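Every protein chain but one is kept in place in this view of the complex.
Labels run A and B following the written order; every chain starts at residue 1.
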Amino acid sequence: MVTLGVDYYPEHWDKSLWREDAERMKQAGVSIIRIGEFAWSVLEPEEGRFEFEWLDETVRIFSDAGIDIIIGTPTNCPPRWLYEKYPEAIWTDRSGKKIALGIRGHRCYSSPVVRERSELLIRKLCERYKDEPHVIGWQTDNELEASQCCCELCNDRFRKRLKAKYGSIDKLNDLWGMNVWSGSYSSFEQIDPPYGTYNIGWYNPSYMLEWERFGKELAADFSNFQARIIRSICKDTIITTNTWFCEYPPDFYDLFRELDVASYDNYPVSRLPDDPDALYTHAFHLDLIRGIKNKNFWIMEQLAGPAGCWSPPSAAPRKGMIKGYGMQAVAHGADKVIFFRWRSASKGAEMFWFGLLDHSNRDTRRLGEFTQLANELRSLSIPEDSIIKNDTALLYSPDCDTALYLQKQSYGLHYYDQLKGCHDGITSLGKGCDIVSPETDLSSYKTVIAPALFMCSDKVKQSLRDFVKNGGTLVITPRSFIKNTENTCPMEPVPCGIDDVSGCIVSEFEPLGYNRVKVNIDGNEYDAEKWSESLELSSDAEVSALGEFTSGTLEGETFLTCNKFGKGQCWYVGAVGRRDFYKALMKKIYDANGTPYITDLPRNVELTVRENNDQSFTFIFNNNEHPETFVLNGKTIELSAFECKVIKEGK
Amino acid sequence: MVTLGVDYYPEHWDKSLWREDAERMKQAGVSIIRIGEFAWSVLEPEEGRFEFEWLDETVRIFSDAGIDIIIGTPTNCPPRWLYEKYPEAIWTDRSGKKIALGIRGHRCYSSPVVRERSELLIRKLCERYKDEPHVIGWQTDNELEASQCCCELCNDRFRKRLKAKYGSIDKLNDLWGMNVWSGSYSSFEQIDPPYGTYNIGWYNPSYMLEWERFGKELAADFSNFQARIIRSICKDTIITTNTWFCEYPPDFYDLFRELDVASYDNYPVSRLPDDPDALYTHAFHLDLIRGIKNKNFWIMEQLAGPAGCWSPPSAAPRKGMIKGYGMQAVAHGADKVIFFRWRSASKGAEMFWFGLLDHSNRDTRRLGEFTQLANELRSLSIPEDSIIKNDTALLYSPDCDTALYLQKQSYGLHYYDQLKGCHDGITSLGKGCDIVSPETDLSSYKTVIAPALFMCSDKVKQSLRDFVKNGGTLVITPRSFIKNTENTCPMEPVPCGIDDVSGCIVSEFEPLGYNRVKVNIDGNEYDAEKWSESLELSSDAEVSALGEFTSGTLEGETFLTCNKFGKGQCWYVGAVGRRDFYKALMKKIYDANGTPYITDLPRNVELTVRENNDQSFTFIFNNNEHPETFVLNGKTIELSAFECKVIKEGK
Partner (left out) sequence: MVTLGVDYYPEHWDKSLWREDAERMKQAGVSIIRIGEFAWSVLEPEEGRFEFEWLDETVRIFSDAGIDIIIGTPTNCPPRWLYEKYPEAIWTDRSGKKIALGIRGHRCYSSPVVRERSELLIRKLCERYKDEPHVIGWQTDNELEASQCCCELCNDRFRKRLKAKYGSIDKLNDLWGMNVWSGSYSSFEQIDPPYGTYNIGWYNPSYMLEWERFGKELAADFSNFQARIIRSICKDTIITTNTWFCEYPPDFYDLFRELDVASYDNYPVSRLPDDPDALYTHAFHLDLIRGIKNKNFWIMEQLAGPAGCWSPPSAAPRKGMIKGYGMQAVAHGADKVIFFRWRSASKGAEMFWFGLLDHSNRDTRRLGEFTQLANELRSLSIPEDSIIKNDTALLYSPDCDTALYLQKQSYGLHYYDQLKGCHDGITSLGKGCDIVSPETDLSSYKTVIAPALFMCSDKVKQSLRDFVKNGGTLVITPRSFIKNTENTCPMEPVPCGIDDVSGCIVSEFEPLGYNRVKVNIDGNEYDAEKWSESLELSSDAEVSALGEFTSGTLEGETFLTCNKFGKGQCWYVGAVGRRDFYKALMKKIYDANGTPYITDLPRNVELTVRENNDQSFTFIFNNNEHPETFVLNGKTIELSAFECKVIKEGK
C-alpha cells in the first residue's frame, strides 16, 4: 500500500517532545519516518564512545505508535573529532587544499579512516536494530554526489583505474588525443585531478569525462560498501539511498544497481514560472527516477514548505500543492512519499527550510493538506504492485549528461532541454513515458527517442539498429551520435555510425544560441532555437523530407526526415523547438506509427495509469494554478488548482 | 558655531604649495582641516626614525592662518617596513593566508606589534602637539570596519571570548544547535574562523553571528585602545573616528561609546536614480549617525567631486549639490562639515576621486559653491548647542543588520529596506525622525517603529511592552521578533514573545521576492513586495483588522492590525511596501495617536528644525534636480535644485 511519511530529527528536539510528535504524526497519517542520517556526532560523540540510548528510545516510541522507520547511515557528516584526528578524511578541492569544515558532505569517499569508522558505526547500528520489526529499511549516506575530491588517495585510485583501462600510457595519449597542445603524458604518474580553476572547456574532454566517470563510480562504490555491510547483518531489509538532480550527479543506474529501491528527493517549484512555455511538469524527473530500476520508487524527501538555507526561502507552496504534488509522485510510481520535514529546525543553517510545521509548532495549513492526502491514500488503497506501462521511451545517458556539461554545444542549450521537450510533447498527448538507460532492452517499446544522445557505444547503436529493423520507431535529434565513448569525434558523417538507419546526414549546422528561426511541419510554423541542422537525404534510402526551415541561414533546407529501415522507421529531427513544436512532432510520429493518444487535454494536465492484475488507477493531475474543466472519454473532468484526481477501476 | 573644513594631505604636495593652499582655504571659508591619517610612512620612514618637521610646519602654517586642525592617527596603514619585519601584523583572509599588500587597511587589530608601534607613534604625536591651540581634536584610524581577520591571534581571542560567554562547549553546542549536520564541537579549540569560501548561508547562523559580533568588538577595541592613549596625554581634546556604511559595519553604538563625537563620511549620490520611487533622502543616514550618540555629529568627509578609484569616477555633482548636501548635513545635526578633499591627488590610486580642486589647481565651480556655503553659514551663525528633537523613533539594531546579512529572508529584501521605507514615510510628512538603538530609553517618544527587528532580547521586549503600556505607539513590521539573541528561533508564534502586545500572530507568510501583490488601506490600493504575512487576531485582545491583501496567494487576509494595550497601541504591518505605502501608513498611525504632520510638502522636500533655548533654525531642503514651489504655513517657498533654505527665528 502506498503510504506517507516524514523526515524526523529527534536529536534536534527535547526528548519531552518525541512522544507528542509521534502522536501528532499518527493523527496526521504518517506511516513511516526517516531518521539518523546526520546524527553521527550524537551517536559517537567521541571516538569509540557510542550513545544509542536516544535512538533506542526513538525507535521504541515510534514503534509503539505503529510507525515504520528508515535509518540513514550518518556518513555524510563524520564528526569534527574525526576530521581533527584524521585530516586526510577531508575532501581536497581543485586548488589541492583540504576544504574548510563548517557545512556538510566534507568526507573523502576513498579515505580508509572514513571507511573504517563508517563500517564500525554501521555495524553497530545494524546489530542493534536488526530485529526491530518497525525498522524496515536503510538509507546509505545522503544525497551522494559524484566525487570531486582531488586528494592523493583519490588521484591514486584514478591512476590505477586508467592503468587498468588503457594498459599503456601511449594508448591513452592516442585515444584521448593528448598530443594536442603537447599535453602527452610520459607515465600514468603524471596524471592529476583537474587542479586549477580554468574554465572546464580548456581541459582535454576525454580526460575530463574519465575523471567525472571515476567520481561517479566512487560515489556508487561508497554506497555499495555500506549496503554490503547492512545486507550482511539485516538480511531481509530494504536498502536505498536518496538521490537528486545536482551539479555533479551520480550515474543513477550504477548507484542503484545493488540497492533494492531508488529514492528521490522531490522539490517541485513552489512558484510557477512566468513564461507558460517554460513550465514542464515534474513528471519528467519522476519518470526518470522510475526508469532507474524500471520499477516503482520512493520519495525520501518531499516539498513541505518554503525552502531556504544558502539562499532566501522560496515561495510558500500554494494552496493544493502539498497534496497535489504528493499525489503526482504516486501517479508516477512512488510507493512511499516522505515529506521533508516534520517540523522546521529552530537552529542551524537550515532553519528556514520549512517543514510541515513552523517553528511555533502550531498546526499549519500545510499539515492540513498532508492529512487530507493521507486520508485519500488510505481510502484508495493503492497496492505497491500496481505499476506503469508505456509504449514510448526516452533515452537518458549519464555519459551524455556529463559530456555535454563539459562541452556546451550552444549558448542556452543544456542536455536536458531536448529530453524535457520530447517528454512534454508526449505528456501533452495524455501519454506516459519511460525514461531509461540506452543499455535497456528496448523490445517492449514502440517508439524510442534518442534526444541529444551525444555519445554512444557501438553496442547501443547496434541495439537501436535492431530495434528499428524489427519494427520500432527511432527518433534522433540534434547533437546525437556525435562522439564515441572516448569522447572524441569519429571521422564520419553525423549521425555517426547510424546514418544507414537515419537515411540522411547532417550537411550543415548552425548553433543558434538564443536566436530563433522558423520551421515548418505540415504547413504550420514553429519556433526553433539553440541548434539547427540541414539534412542531406541519402539517395539509396527510402527517406522522405517532411519539414524545412522557413527563415534563418538554413532557410529552405530540410530539417525533418523519416526513413524506412527494416520493418521500422527512423525520424531525424534537425531542430530544437519549444513546447508546441514537440507536441506537433510527437503527434506526427504517433500518427505515422499508429500509436493512440489523447488530443483534448488542457495544457499542463497530465494523465498516468498504475495498474496490477486486478485494478487500475488513473491519475489526472492539474499542474496549473487555476482550475481546469474538460471532457475526457465523454466524461467532464473538473480539477481545482494542483488537484490530482484518481479514478480507481477494477478489471 | 557650525563651520566648514577640508581634508588635506600636505605630504602629497610640494612644501612650496602649503602656504598658498592655507591662504586659498581661508579665502574660501575653511575653518578646519583634517590631516595625517595615512601618513605613517612619512612620519616614521624606518623603524624608530621619526620625522615630524613637515607636520610641525603644516601645523604652524595653518595655525597662522587661523585654521583648526584634527589629526588622524595613521594606523590604517602601517608602512611596508613594518609588515616586512613583522608579517604577523597583516590580515589573514578566509583561506588562512596573509593578504597581499598593495592597498590599505591590511593591519590585524589583534597584532601586538601593530598595537605597540601604533602606541609609540600616537604617544609621540600627542606629546608633540598637545599644546597646539589649533590642534583641537583627533581621529582614530580611518573608516574602521568590523574585523574579518582570520589569523591565529584573532582566533585565539575569539575562542577565549566564547569560553567566557558560554562556559562549557556543551552549552555552546546546545544553544547554537551544533549537532545539526553533526557539527558539534568537542572543545573550544576546535572552533575556527569561517575559513573557506562557502556561501555564508551554509554556516551555522549562531556561530556566524558570534563571529561577526567579535569582529565588531575588535574594531571598537582597536579604536578605544588609541583613544585612551590620546586622552591620557591630551586631556581636553575631542576624540572621534570616521565611520560609514560599509559591507562589514562596526557596531556604531559600541564604536563611539568612549569617544566624544560621532563622525560620518557622507557621500550622497551625485546622480539621482532614474526610478523616482528609488530615491530616499540622505537624511536617513544622517539621522542614523545622529542617533549613535543622540547628539550632534561631525562630517569628516563630504562629497566634493566625482568619486573614482576601484571603479570609474561617478557623475559630477550637479549644480547646487555641493552647497545643498553640505547644508542638509547641518540640517540633520552636523556641527562640522569637512569636505574630502581640498585638491585631487595627482598620484596614487585615488587620483580620480576628485576634491574641490581639480589636478590643474585652478578654481572650480565646486569650490565656488563651497565658498557660498561657508558665507551663508557664517551669516547664519548656527550655534552647536542647537539640536533636533523628534517625537518618532526608528529602532536600528547592529545585531539585526548582521543576522539578516547572514540569512536573507527574501530575494531583494535587505535589512535597511523597511527602515528606509518608514523613514521616507515620516520625512514625506514634514517630520524629523530619530534612529536609535533598541536599548535606548524610549520614554520621550510618542511613536516607536521596530522595522525588521529580527532579533530581540527579552529586556528590549520588556522595554517595548512598558513603552506601549505607558501610552506609546509601537509599530511592528515583517521579520521582527523572529529570533532570540543566540540567533535561533524560539518555539513561539511570531512576533515571538510580544504577541500579547501586538494582539495578533502571523498565521501564514509568503516570501514574495521581486513579485508584487496589492494591499488595501482605507480603500486605497498599494503595491507590496518581498514579504507578506496574514495575521490572525487574538480573541482576547482589543485588536482591529485595518487592511487586507487584495491580490496574491494571501488575498482577503488581514495584513494590518492595531491593538490597544495598556494606555498605548501596537500596530502590526504584515507587508513591505513602497514609498506611497509608507506615507499612507504613517499618516494613518499619526492620525490614530494624534501626532501632527504636514501633508502638502512636495516629494523629496524635507524639513528639519535645530533649536536651542534662544533660537530656532528651520531647514527646508529640496532633494530634487528641479525647482519646487509650494506653500508652507501660508508662506510660498521657492527652492531651486538642491537648495536648502534656512529660516532663523528667535524664541
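Heads up, the rule we're going with is that a residue touches a chain if its C-beta (ideal position, glycine included) is under 8 Å from a C-beta of that chain, and two chains touch if they have at least 3 such contacts.
What you see is a predicted model, and the numbers here were worked out from it, not measured in a lab.
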item	value
Identified contact with the non-displayed chain, of B:153, B:175 or B:316	B:316
Contact residue for the chain not shown (choose from B:232, B:346 or B:470)	B:346
Touch criterion as defined above, residue of B:359, B:578 or B:603 at the omitted chain	B:359
Hidden-chain contact residue, picked from the options A:58, A:118, A:204 or A:364	A:204
Interface with the undisplayed chain - residues on subunit A	94-95, 176-186, 190, 192, 194-196, 198-199, 201-206, 407-411, 413, 488-494, 505, 508-513, 515, 553
Subunit B residues that touch the omitted chain in the full complex	9, 11-12, 38-42, 45-46, 74, 76-81, 84, 97, 99-104, 271, 306, 308-316, 318-319, 344-352, 359-362, 364-365
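What we mean here is this: only the chains that are shown with their structure count from here on.
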item	value
Centroid distance [mean C-alpha coordinates] between subunit B and subunit A, Å	48
